[in-house]
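Can you keep this structure in mind? I'll have questions shortly.
With one protein chain withheld, the remaining protein chains of the complex are depicted in position.
Each chain gets a letter, A, B and C, in the order it is written, and its residues are counted from 1.
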Amino acid sequence: MKLPDKSTELHDVIAAIPNGATVLVGGFGVPGTPFTLLNELARQGQRDLVLVKNDANEAGMGIDHLIKNGQVRKLIVTHLGLNANAIAAMNSGDLEVEFCAQGILAERIRAGGAGLGAILTDIGIETELANGKQVVEMNGRAMLVEPALRADVALIHAAIADPFGNLAYAATARNFNPLMAMAAARVIVEAEALVPLGGLAPDAVETTGAFVDHVVEIKELSQEYGIVRR
Amino acid sequence: MKLPDKSTELHDVIAAIPNGATVLVGGFGVPGTPFTLLNELARQGQRDLVLVKNDANEAGMGIDHLIKNGQVRKLIVTHLGLNANAIAAMNSGDLEVEFCAQGILAERIRAGGAGLGAILTDIGIETELANGKQVVEMNGRAMLVEPALRADVALIHAAIADPFGNLAYAATARNFNPLMAMAAARVIVEAEALVPLGGLAPDAVETTGAFVDHVVEIKELSQEYGIVRR
Amino acid sequence: MSDARSRMVARAAQEIAPGMVVNLGIGLPTQVVNHLPADFPVCLHSENGLTGIGAMLPYDEADRNLIDAGGAYVSTIPGSAFFDSAVSFALVRSGRLDLTLLGAFEVARNGDLANWKIPGKFSPGAGGAIELAQKARRVVVMTTHCDRKGNPKLLDACTLPLTARGRVARIYTDMAVVDVTPNGFALRELATGVSVAELRAATGASITIPQSDIPTF
Partner (left out) sequence: MSDARSRMVARAAQEIAPGMVVNLGIGLPTQVVNHLPADFPVCLHSENGLTGIGAMLPYDEADRNLIDAGGAYVSTIPGSAFFDSAVSFALVRSGRLDLTLLGAFEVARNGDLANWKIPGKFSPGAGGAIELAQKARRVVVMTTHCDRKGNPKLLDACTLPLTARGRVARIYTDMAVVDVTPNGFALRELATGVSVAELRAATGASITIPQSDIPTF
């Protein structure tokens, strides 16, 4: 036995994403954002996408391209942070935005990856974040039902991958990536380095390749990956 | 600023466990079982304990000592595996045993560590494992409410620790340890090696010390940690 | 191992398609790996937190921290990965486990499985069996056709507490390969030397027999 090889080409793997797909996108600010996969998705132009991401990147990079192209029907996000374009699109009604508390978004995605139906939490209870949510009583306490979030596709950025899809992340580029890498029917990884099987020690693997469908090596890091001088 | 030092002595840290405590115990079979902490707990003799553990170890090691000493009021477990003593104690009524599906026990502990109220799952539905459990309807589907499990104490075995309590595990000795290390008011770690701050690279840490209260270095590995020839 | 059991194991190994993630139950299922080519692309999963299970090791070569879910000392292969128990069952429940091969006490004609408890006799707890049986994409049973007393294990309805309802797709036994269909059990193949009459006599439910020639294994 040997572990299966999932390494493939950028174009093909993005071409498998249909219009209307729900797409998890890794990253918290710049670190961990799969810019290479996103740029190809912007180039291919799939439409009616529902994106799930911590933030909307900054203007001129990452999912901002998709928003500006009109490829995004809805964005599920914890904050729009530094992206004035996204805020303007939301305010004009061109972009539907659903806000989620940051840790609850992480847990909803993780619950999807763990094959659970939902989590029960009191986060946001008695605030407007609770509006419209199912409430369950548990030992006399009201808890919000936060449904698991699974997607058609996850776009993941890793520092190192092997051909089976075992992944390691760098520093705070980890963030949502390992959670999202568990929570989609088709998990697509871009890696800064593709090492042979055995190149990642079993204890150093942060996402087992059993969750991963496709691995693409980034040929050259584009400038978005660099330091942002604000 | 520097990170706080939580290294301490075996006797003192076990002496802080009161009678009646609920105690999470790491390990799946031999690997990851905190034998040194358990042996001291058996020596000190705290009673009326509720233990939460994947399995009951094998006869003559680990929590089997506590069961034989009559220190255990209740055991929450996924299976009693190789321990005929534990099965006999259960059958005679000397030991109360609550069974939980393995992955659901893991998720209940993790939910405790994540400050959630519960998870919703269909695991065990329409079987006797669902008996007595709260049921919630979600989008027309019945789901079981599996409450988060938090404890007074967690006993954790790590391969490497630093004085802040950052931990790394070895191979399949990881198992329940990182989950339990998040889910107790007092998290006590035994480590095979205590390295200085900085001795674990930030990306190699598998449990951040922010969850850990006490770290004890194992002076010498007792024979329980070795290969079991069956 | 009897000749019929060996052939059952070899036949069941054909369940494993290239690229699958597979969990093999303790006992007979573990042995199917001996029938796969050295370069066969597959990922074996162990509930205690390992993908990429390597060969079992003798005690004097074992790593004390590296076991499979049955407690056997195993090795890694290039690309193996360790993870915690929550991640391990996340993989099972979220649909990433393509196949599980499990033992059984009883299988019913509707695919119900009982393999963890005999009230009053055997109740050590289910471990990970519930989740494997309920959530693997394909659940296949490997078992002797009858128990040690000669009683059939393939039944109209299970009498023991269930592991999961309606999830078994196929059963490999020392007598036959049997599918669970919407119309109940259907014979696919017979072990060499077993007659249809013998099979019917050893089966506790009706079983559909093909009109055409019945392949043997």
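The rule is simple: contacts are C-beta pairs under 8 Å (C-beta built on N, C-alpha and C of every residue); 3 or more make two chains touch, one makes a residue touch a chain.
Note that the coordinates shown come from a computational prediction; the quantities given were computed from them, not determined experimentally.
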{"item": "Displayed chains contacted by the hidden chain, counting the whole assembly", "value": "A, B"}
{"item": "Among B:D162, B:E190 or B:E217, residue touching the chain not depicted", "value": "B:D162"}
{"item": "Touch with the omitted chain, as defined above, among A:I87, A:A142, A:A185 or A:A204", "value": "A:I87"}
{"item": "Contacts of subunit A with the absent chain, listed as residue ranges", "value": "28-32, 54-55, 77-82, 87, 97, 99, 101-107, 109-110, 121-124, 126-129, 159, 169-179, 225-230"}
{"item": "Missing-chain contacts mapped onto subunit B", "value": "1-5, 110, 112-116, 150, 162-164, 166, 182-183, 185, 196-198, 200, 202-203, 205, 208-211"}
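Going forward, only the chains that are shown with their structure count from here on.
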{"item": "Identity of the chain that, by mean CA position, is farthest from subunit A", "value": "C"}
{"item": "Between subunit A and subunit B, centroid-to-centroid distance (C-alpha), Å", "value": "32"}
{"item": "Distance between the centres, which are taken as Cα means, of subunit C and subunit A, whole angstrom", "value": "35"}
{"item": "Set of subunit B residues in contact with two or more other chains", "value": "107, 121-122, 169-171"}
{"item": "Residues within subunit C bordering two or more other chains", "value": "50, 82-83, 86, 89-90, 92-93, 135"}
